[in-house]
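Everything below concerns the one structure shown next.
Removed: one protein chain of the complex. Kept in place: all other protein chains.
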Amino acid sequence: MTAERLIDVDGVEKVFTVRRKAGRLRRVRHEVRAVDGITFQVPRGEMVAYIGPNGAGKSTTVKMLTGILVPSGGRLRIAGIDPARERTRLARRIGVVFGQRTTLWWDLPLKDSYELVRRMYRVPDAVYRAHFARCAELLDLGPLLDVPVRQLSLGQRMRGDIAAALLHDPEILYLDEPTIGLDVISKAKVREFLREVNAERGTTVLLTTHDLTDIEQLCRRVMVIDHGRLVYDGGLDGLRAAGDGERTLVVDLERELPPIEGVPGARTVKVEGPRQWLAFPAGRSAAPLVAAIAERYPLVDLSVREPDIEEVIAKLYAGDGGRPDRTATAADTP
Amino acid sequence: MASGTAGAERMRHPGRTGRAAAVAHGLRAYGLIVRMWIRSTLAYRTSFVMMAVGDLAATGLDFVAILLMFSQIDALGGFSLPEVAFLYGTSSLSLGLADLLLGSIERIGRRVRDGTLDTLLLRPVPVFAQVAADRFALRRLGRVSQAVLVLGWSLTELEVDWTAGRVLLVPLMALCGTAIFGAVFTAGAAFQFWAQDAAEVQNSFTYGGNALLQYPPTVFAKDLVRGVTFVIPLAFVNWLPALRLLGHPDPLGLPGWVDFLGPAVAALMCAGAGLAWRYGLRAYRSTGS
């Protein structure tokens, strides 16, 4: 990563002191390490997925990156700015969308919210007009502008929120679950729009999500956090390998035959008529397997199935993600 | 005082803007949001008028209580009806203005609880200005206009020799009183960073303080009067200057110059409330709850 480190996170920690009830009146203080020393950089223009199970520390990280929360330790710079100290200066350079709650003014019509954003961020008229027209067109906002935000459907509100976060042309866009609860069409629309923004404006995007389609369609780089630690940082393909996933070779033979045997590194997992499934490690190439099979069996057709990313991530969470030596950094980081 | 504390919060940004610029920035944002709310309020004019009249009537009931009392008596604690009306008018006007300008900050506890405070922290504008302006309720003009009516009536009825100084004293009282109540609102809101459900505690000092100041200090126990003079100095809203204006002796027998400390007390309280707010917000940003 030689490009400018737009987001530079170095050993950042967040420790909360929680008081828990112990008995009727007594309360015991104890520490929760919500974010336990994470380090990563994001260069300008990249789209990164930041994923992890609920309570892993995703939101806490985003809150520290945006200056809402002050880290308990480590060093944090966003475009050279320390978010904790210069929150309002940073605010002009970032856009944030929380899927679960709106940043719009609940009781005001959508266009009033935009007007407020324009003036709060002091967006120059020309910039605003161009952006607004573009957002309104791509996100189909025209008919919604006079509707109070509280009356919008979830999908409409999300589109409205994303536009609001982009009106001041931020360098970085944080999206916390931007497609949660949306229908298929709205999801597609939002993804399409994010791709466009990233391509056209070079906006850096950090996305937390539970929807793996978001990741597959938008991000080449994935960071996985679990128990407050980064357990994976790399490409989507590397993630498959890191999760001990297996690829599957599906072969169609001329006729029904007993399970294929004697192919090194692969084992037959399923037979259904002339079709057979062979599992092999994700890190390996399928070519020698195909050659070995074709040599001894009447091969008609074949296909390779990648490990299901959802399964891979589930395995990653289930594994002891808390151990630092598990932090896998794939070689093929984009 | 919206600007004072808002500015204080912004002062953490080292060496970029002077205090004056920070204050102007906060005020500007406050104005922006308030204007937007007024516009949206006036879009439903009938509803607004109804709510404002309702506010006027609801707050007017306090004065109806006083009128009912004076239907049975001629003086309360040695004060005539116009004199009590003067106390009532000055206190209600101060509270009404403070409530109008920044009463919305009492919602801060709810905002902490439901997480919407976070969205305010994302904007390039002091949180204080945003919270104070949010849901700006123009209907609170109901209390203000009701107070002005009572105050106006009392001024025509009072037997005071109106010198220029005495005439000036009245708006000065309203100004200092607004600042003092504003500081109480702010301090109460800051307290909610720690106790999110305790919105009602500040009511004791704002609405409760107002209920207290509407009556002559001679009515109350000395310790109570001492408390609102030295501990939470609400007495500077109207009691002390009004005693001088109306020519009543001070029940605590304080030296005369104390009556003129209103502006200093107001400034001190605003500074204190600003610090409390800043401290509360900082605590929130380090604990997230």
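Letters A and B mark the chains in the order given here, with residues in each chain numbered from 1 onward.
Note that a contact is a pair of C-beta atoms (placed from the backbone, for glycine too) under 8 Å apart; a residue touches a chain by one contact, two chains touch by 3 or more.
Heads up, the rule we're going with is that contacts and distances are computed from a predicted model.
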Task = For the chain that's not shown, choose its UniProt protein name out of "PadR family transcriptional regulator", "Imidazole glycerol phosphate synthase subunit HisH", "ABC transporter permease" or "Proteasome subunit alpha".
result = "ABC transporter permease"
Remark   = Neighbours of the unshown chain, displayed set only, are B
Ask   = Touching the left-out chain: which of B:A58, B:L168 or B:A264?
value = B:A58
Key: On chain B, residues whose C-beta touches the chain left out of the figure   = 47, 50-51, 54, 57-58, 61-62, 64-65, 68-69, 71-77, 195-201, 203-204, 208, 211-212, 215, 218-221, 224
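Please note the rule applied: only the chains that are shown with their structure count from here on.
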Request  = Between chain A and chain B, tell me the centre distance in angstrom, where each centre is the average of that chain's C-alpha atoms.
outcome  = 47
Key: Footprint of chain A on chain B - complex, ascending   = 10, 12-14, 16, 29, 32-33, 36-37, 39-40, 114-116, 118-119, 121-126, 134-135, 282, 285-288
Query = Which of the residues in chain A come into contact with chain B in the complex?
reply = 16-17, 60, 63, 66-70, 72, 84-89, 91-92, 94, 96, 98, 101-103, 105, 107-109, 112, 115-116, 119-121
